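Missing here: one protein chain of the complex. Every other protein chain is in place.
This part shows chain A:
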């Protein structure tokens, strides 16, 4: 186990033996977000099985996604990758007429070194549909990082042809936001910025591929989610955009800090933000009273952990551990600073951040610490509940609407749900449901 100290924040790194979703799961929310897209996951039965089961009933709604299932002939290169992909993509074109096809590379395409980036431009020209390649595989990435690889690939396609006209209008307070959010949240956040006289030039991704925003040299960009470091890097290095490094708009504190940071860049003094935040906190009091002083343990699987922990500390909770798959200290700098600030303000120690956690060791620590709430993946949730430990399934945070002032309520609704539920169950029986307590 290696440790490092930075701003009094302790970072540790364990073995990386933890449970998380495969990054190809990003297909499930991105195909819904980008309405004219089709996602082709080039992988094996294993990938298909995961998506089929993880997407649950969505799979029956004729999703705009499919597997290009590799067979033995593909692995041993008896079949020609180009011809095979052409055949499948033509079929997709015929059946679905998508505006863009995403190829999601997987572990298998990595190992057999299938040259997707090389094949795509040729095939794109031949079938006349844009093809975007994203390598969202389990060799390199965890869960939400899948979206990061897709958005980074999309960033390359953002048009930048209108430079000359814009040079004059460049004085306007315009930003481009990156990160996939449900449409209602997009509207809410746009509205918040509008109130500060900040215009949104575009969102990456937009609702349709054809509406991809143009990004020019010197444009300001800001991230909405903590797992988008590749996208941020691409926008800075390739598109020469200026990244606004801010905490993420999760929780009223995060939202205020996010907007304030954007305002600072444009030399705007934010209006009415403090009142807005106070109002939200007051409205949350009913929930907060349930969790104040309670302890929480993040096992780590979706990279939202730092932001959520920071918000929960501000709510008065004690965070024992923040497990996280991958920690980009540069991209999350603003968020880490806000975490340190919040801990200071609430007079608590900064929790240790455990990168690439080891679930087995974590369960050991959970057994010792007996936290009031464990935020964890589905693999551990039921076994922990059976041992009397309250759990919240972490994946819900990726699908629920948690951004902005308006949705702070939803985060606490999720957080307090197991606590509220289990108070109601006290009368049925004891809360331990396993025979042998010795091996938790």
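Just so it is clear, a residue touches a chain if its C-beta (ideal position, glycine included) is under 8 Å from a C-beta of that chain, and two chains touch if they have at least 3 such contacts; residues count from 1.
Note that in this section contacts and distances are computed from a predicted model.
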| item | value |
| --- | --- |
| Chain not present in the shown complex, as UniProt names it (candidates "Probable electron transfer flavoprotein subunit alpha", "Light-independent protochlorophyllide reductase subunit B", "3-methyl-2-oxobutanoate dehydrogenase (2-methylpropanoyl-transferring)" or "Trafficking protein particle complex subunit") | "Light-independent protochlorophyllide reductase subunit B" |
| Sole residue of A:107, A:131, A:198 or A:402 that reaches the chain not shown, by the stated touch rule | A:107 |
| Listed residues A:143, A:227, A:248 or A:311, member touching the removed chain | A:143 |
| Selected from A:21, A:287 or A:331 as touching the chain missing from the view | A:21 |
| Touching residues on chain A - with respect to the absent chain | 16-24, 42, 44-46, 48-50, 52-54, 56, 59-60, 63, 65-72, 74-75, 79, 84-85, 87-88, 91-92, 95, 107-108, 110-112, 137-143, 360, 363, 377-383, 386, 433-434, 439 |
